[in-house]
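Missing here: one protein chain of the complex. Every other protein chain is in place.
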Amino acid sequence: MAEPKPRVKVPKTASKGDVVTIKTLISHEMESGQRKDKEGNVIPRKIINKFTCTFNDKEVFSCDLDPAVAANPYFEFNAKVDESGTFVFTWVDDDGSVYTSESEIEVN
Amino acid sequence: MKLTRRDALALGAGAAVFAVAGGRAGSAWAGLEDTEKAVMEFTGGATPASGRITLDAPEIAENGNTVPISVSVESPMTDDDYVASVLILAEGNPNPDVATLHFTPMSGAAEATTRMRLAKTQNVIAVAKMSDGSVFMDKKEVKVTIGGCGG
Partner (left out) sequence: MDIRKLGLAAALGLTAGMAFGPAQSDPVDDTLVIDGETEITTRAKAVEGVPFDEVISGWHYRTDETREVEADSFANPGMLYVERGEEIWNTVDGAAGKSCASCHDNAAESMRGVGAEYPKWNAAAGKPYNLELFINDHRVEKMQAEPYKFDAADQKALVTFVKHQSFGMPVKVDLEAGDMKAWWEQGKERYYTRTGQLNMSCATCHEDNNGNYIRADHLSQGNVNGFPTYRLKQSNMVSLHNRFRGCIRDTRATYPAAFSDDLMALEVYVTWRGTGLSVETPAVRQ
């Protein structure tokens, strides 16, 4: 697949103090380092090893991933919102690439 | 609960009954020792108690390459009392580590869902570490089958 592409689902609006559900998905093979190619050589590990979600620069949720996380890593988690702001989602690849996505939420 | 020698024996017997041939002959599998070691590293040597954490996973996975799992921990999730981390392990994989989830009071609720790989029928383990350092554990056996065509 081409460059890994994140998808995120965050409600556009919420009431102050609500706990909202967030879903994220990113296209990534999560090559485990356990497989071999046709010639019998080990295919080197290449996974997303870290996922982070912040809201207005404060950490909400993060995860350290190992090769046992399935391809196209999916996360569903929650966030308590007390003010309007921006969620920033970051995925870190073994090769050093960083993929990000942002979502605004209006809190009344 | 602590992984006692008796548990280990019982689990070993269960694995022998349910295990189906994995595709990676010759690889070393994570043993219960590796799993216990990972739990102890995470808890700082404390033995996790049962309760407060619930691990949800299918009893039979339709395919071991993509197995949905959810964890949920009872906690007020306030600045003084929240769930700090949840360690997820699969004791029958080549390496038991699956993921470590980190929560904050801003998580609102200590619940998360992801999808994991299971190489064979085995126990999946989730250990929660609270902000006060106390630790809790839950465990589910997930049967992984090799299908006629799907496996």
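Labels for the chains are A and B, by order of writing; each one numbers its residues from 1.
Keep in mind that, in the parts below, a residue touches a chain if its C-beta (ideal position, glycine included) is under 8 Å from a C-beta of that chain, and two chains touch if they have at least 3 such contacts.
Worth saying up front: this structure is predicted, and the values here are computed from it rather than measured.
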Interface residues of subunit A (partner: the chain not displayed): 1-2, 5, 7, 9, 23, 25, 27, 29-30, 70-72, 74, 76
Contact footprint on subunit B, counting only the chain that is left out: 58, 60, 62-63, 65-66, 68, 145-151
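Here is the rule we go by: only the chains that are shown with their structure count from here on.
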Touching residues (chain side subunit A, partner subunit B) in the complex: 19-20, 32, 34, 55, 58-71, 73-80
Residue ranges of subunit B touching subunit A (in the complex, touch as defined): 24, 27, 65-67, 70, 77, 90, 93-95, 97-109, 111-118
